[in-house]
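The other protein chains are all here in position, but one chain of the complex has been omitted.
Residue numbering begins at 1 within each chain, and the chains themselves are lettered A, B and C in the order written.
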Amino acid sequence: MSSRIGQCFTVSLFGESHGAGIGCVIEGIPAGTPLDLEQIRKRLNQRRPGKDQYSTPRQEADSFDILSGYFMDHTTGTPLCAVFRNSDTRSKDYQSLKMHFRPGHADFTGGEKYRGANDYRGGGHFSARLTAALVFAGAIAEQLIEAQGIKVMTQVQGVGPLRAESFETLELTDAVVNQLDGEGYAIQKSVEADFLKAVDDARMALDSIGGIVEGVILNVPVGLGEPFYDAFESRLAHGLFAIPAVKGVSFGKGFDFVNMRGSEANDLFYADGDVVKTRTNNNAGINGGISNGMPIWFKCAFKPTPSIAKPQETLNRSTMQTETLEIKGRHDPCVALRAATVVRAMTAIITYDLWLESKRR
Amino acid sequence: MSSRIGQCFTVSLFGESHGAGIGCVIEGIPAGTPLDLEQIRKRLNQRRPGKDQYSTPRQEADSFDILSGYFMDHTTGTPLCAVFRNSDTRSKDYQSLKMHFRPGHADFTGGEKYRGANDYRGGGHFSARLTAALVFAGAIAEQLIEAQGIKVMTQVQGVGPLRAESFETLELTDAVVNQLDGEGYAIQKSVEADFLKAVDDARMALDSIGGIVEGVILNVPVGLGEPFYDAFESRLAHGLFAIPAVKGVSFGKGFDFVNMRGSEANDLFYADGDVVKTRTNNNAGINGGISNGMPIWFKCAFKPTPSIAKPQETLNRSTMQTETLEIKGRHDPCVALRAATVVRAMTAIITYDLWLESKRR
Amino acid sequence: MSSRIGQCFTVSLFGESHGAGIGCVIEGIPAGTPLDLEQIRKRLNQRRPGKDQYSTPRQEADSFDILSGYFMDHTTGTPLCAVFRNSDTRSKDYQSLKMHFRPGHADFTGGEKYRGANDYRGGGHFSARLTAALVFAGAIAEQLIEAQGIKVMTQVQGVGPLRAESFETLELTDAVVNQLDGEGYAIQKSVEADFLKAVDDARMALDSIGGIVEGVILNVPVGLGEPFYDAFESRLAHGLFAIPAVKGVSFGKGFDFVNMRGSEANDLFYADGDVVKTRTNNNAGINGGISNGMPIWFKCAFKPTPSIAKPQETLNRSTMQTETLEIKGRHDPCVALRAATVVRAMTAIITYDLWLESKRR
Partner (left out) sequence: MSSRIGQCFTVSLFGESHGAGIGCVIEGIPAGTPLDLEQIRKRLNQRRPGKDQYSTPRQEADSFDILSGYFMDHTTGTPLCAVFRNSDTRSKDYQSLKMHFRPGHADFTGGEKYRGANDYRGGGHFSARLTAALVFAGAIAEQLIEAQGIKVMTQVQGVGPLRAESFETLELTDAVVNQLDGEGYAIQKSVEADFLKAVDDARMALDSIGGIVEGVILNVPVGLGEPFYDAFESRLAHGLFAIPAVKGVSFGKGFDFVNMRGSEANDLFYADGDVVKTRTNNNAGINGGISNGMPIWFKCAFKPTPSIAKPQETLNRSTMQTETLEIKGRHDPCVALRAATVVRAMTAIITYDLWLESKRR
């Protein structure tokens, strides 16, 4: 079904960006887990729009209310529902859009699918606003995988033609891994500055720009993922493509494998003491869909934010005539910046789900 | 669960490459459907190894036996089970592999996941042999979507550094669409010849090479796919990453979006008579995870076949020492060639599943 | 998973009786459905405790807040979340229960299952309070099946040794069918008076009493239910046994079939014009798990409310000594009375789910 991800650890999202609120119901958190609410707020703050000029000036408080599944500062083991009330919703910004499909958005497809009954304001259920609830659930999942020694991190690895050093070659010391825990976008600070300049240039041009978010999962136990359909890549890609604006996902060398020979691409096994490792990690720690213990690194291509201030042609759904559209809302010039936190959240959710699933055997 | 894909039209795979056989159980075929067995055999033949020098010389008859769900030449509406008995299985080719992990294969991960109880011969349940059952199910799904006017096709679009013209720009006339129905790898015949030469070069070098399979779905009704998690991209990518050797999936401009501006990337809506279309199709016919009626085009990156004849270093799991491995089995030098049929099958399955799902509303 | 019922029309429940609130997330309501809020409130009122002396004097306003999936008085097609804030929760009534397991309740099992982290106040997530959210969802499902001409109704058919006339023999005219729509417990008013007296007797004795709720579904299309596992009986019984205090479910003649011969039990087919009917309806309109178009009638045995005012022996979980327990909370002397509305809700949910499922074929 549409709103729910996961087999053992499940997250159901609900809500619309300009309705009463959004939220999630989470099942599968072990009973008696003390939630780190500060950590949850830190992640929400990283996703939060309006915190600098690189994102939309909309102010979303992103404060949440836990309605169930939480008692005396611990989870109860039963479904946990969290609600985020909507506040700063300038619906009138969207009223001119009622009859105009914004290019690159779900206004047309959502309207058709739901026969005109969809909440069209700000994308409604299709709004990236729902990722706040996802980040909430992801922060809990992150806490649960960290208790198993597993660590997820993400960075912005590309903006326009610019690229930061990849997790493939970065030495992932604790200092590096923790560097982006609270703020910042890329490990390599000099490139990060260039990224931000490129984003600002796009914004000044009343336009937007694409980006790459890269993720890595460290200390994954050997054996996560299922054959045939539930390969680790399948489950994670399913989640990643659900994030608004993702149009490509690759693991390890990804599309660069195309121009490689097998003798280069294969990662050779060796023993490091008792532990089986591979000399290279082109395959991103996954063989036959199952984790092999090496870091799982992957990339997500984000298209440029479709909402741009520059006038665009669109269709008036009442007249079926082409008209010029000027989007007056407040939008991120590069969705990849804030999306790094959303990718981290989704990755933590999928990883914990696969970890739980492997316990059943 | 691992072996089953789909919500409404489901396919469960079972079997190992060197056991008694492989097969599938399919649910969700409408009762009273007359199966086109010739079409199924044609698709199986396209996937079948051993038919030319570009694939492994293993001969797999790929003859199937329908055990249930089929009566008087029509489906009954109840589960359809098809079995493919294994025949040409030279298990002894694999016996030396019992203690040696082939690089890039699931020998190590499968052995660990199943605590040494996995059938290690030829990859066992992880073998690409299981894609025969997938192609069987996909041929049925193809028949079912064609009855709704939907058409799926795939081609090899890249081998090594070479690229054939993409479905993005090819004019998809009926002749073009049907060109690869029975044989052939790419629409653009001159490049196809170069592809085959590159594959042969890799084979002569006792090596293998990567490739790109591209797919397109035509005449998809508006409204397939579900928000939030079950975006069309999410569901299709889930299936595509389950195909052995896929390490990257992208929709439309995919990773090329990164270097685009929103004003270039957005596909502008216009009315073609009563029909809403977009002037470009960078987003591959999907907005907000929901089909918009334009062609859905996508690419899968296939890594080079990990089984190569060239000697490679590996680990002996009993001694935990590094040894040299020479893989004596018979393998494809470029897995992408035969995989085009598998991608077609998986795409048909997912598309029909989403089509059925949309009927519930 | 625990909190969710349904395949196509799904209802996820969350909440605890003495926490912030309870609620549900519903998926599968067709977009553009105008909800009849008055009808929802009527059903909630039927379930509501405190409305007469036959139920607990707890006052639960049962007012709900729809957070999502509802826009301009119509459903949007995306998940609908409704929240019921808790108000009249006298938590201190339950504090003495922290260390004492109430007999017949989930205090012991829930505590063990969740390693002591469960919200023990008033049963927490196990409380019958959650049935308010179920009745909300059921009222929507009822509206959806009525749009298809299907009608569900329930009555209290037994209390202690007393029995009212069954739906098996009652002539189900419109007047009879609508008789219990707003208030009342049994069609046969003379027996209803006896029921209420028996309940009051139990209450005066500081005790409780069991009962039977009977249901009937009229105008079910032929063909609902699935072979083998998802028989109509299987799916409906799954839901009915989830209702607190249900310990038996039977369809048609149920346990009376044991003492019948096949020649008596078989319902003989005949043609009533174009319509195939059966002369008797011992099998409750279901053959081989699939509806045959005749009324589906069934019974649920409710045990006596386990919470009674009479002192009972119990175990003190800290000392592991036996102690005397006096339950001071406010409880229904016969849970079956209010449960008739809950059975109606669950039946509507399951019926609509199976109806949607049958559309996929």
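As a convention for this text, a residue touches a chain if its C-beta (ideal position, glycine included) is under 8 Å from a C-beta of that chain, and two chains touch if they have at least 3 such contacts.
A quick note: this is a predicted structure, and the numbers were derived from the prediction, not measured.
Asks: Which visible chains touch the chain that is not shown?
Replies: A, B, C
Asks: Which one, A:G15, A:G28 or A:P306, makes contact with the chain that was left out?
Replies: In the complete complex, the chain left out is touched by residue A:G28.
Asks: Any idea which of B:P49, B:G124 or B:G223 touches the chain not displayed?
Replies: The missing chain is touched by B:G124.
Asks: For chain A, which residues reach the chain that was dropped from this view?
Replies: 8, 28, 30-31, 77-78, 227, 356-357, 359-361
Asks: Need a quick check: the contact residues on chain C for the chain that isn't drawn.
Replies: Touch with the absent chain occurs at residues 1-5, 7, 13, 101, 103-110, 112-113, 123, 125-126, 130, 158-161, 202, 205, 207-212, 222-223, 225-231, 233-235, 237-239, 241-242, 244, 246-255, 257-271, 274, 276, 278, 282-284, 286-292, 299, 301-308, 310, 312-315, 320-322, 358, 361.
Asks: Which chain B residues touch the hidden chain?
Replies: 1-3, 10, 12-16, 19-23, 25, 27-28, 31-32, 65-71, 74-81, 83, 113-119, 124-125
The rule is short, and it goes like this: only the chains that are shown with their structure count from here on.
Asks: Taking each chain's centre as the mean of its Cα atoms, which chain lies farthest from chain C?
Replies: Farthest by centroid: B.
Asks: How many angstrom between the C-alpha centroids of chain B and chain A?
Replies: 26
Asks: Compute the distance, rounded to whole Å, between the mean C-alpha positions of chain B and chain C.
Replies: Each chain's C-alpha centroid was found; their separation is 47 Å.
Asks: Using the average of all C-alpha atoms in each chain as its centre, how far is it in Å between chain A and chain C?
Replies: Here the centre of chain C sits 40 Å away from the centre of chain A.
Asks: Could you say which residues in chain B touch two or more other chains, in rising order?
Replies: Each of 227, 361 in chain B touches at least two other chains.
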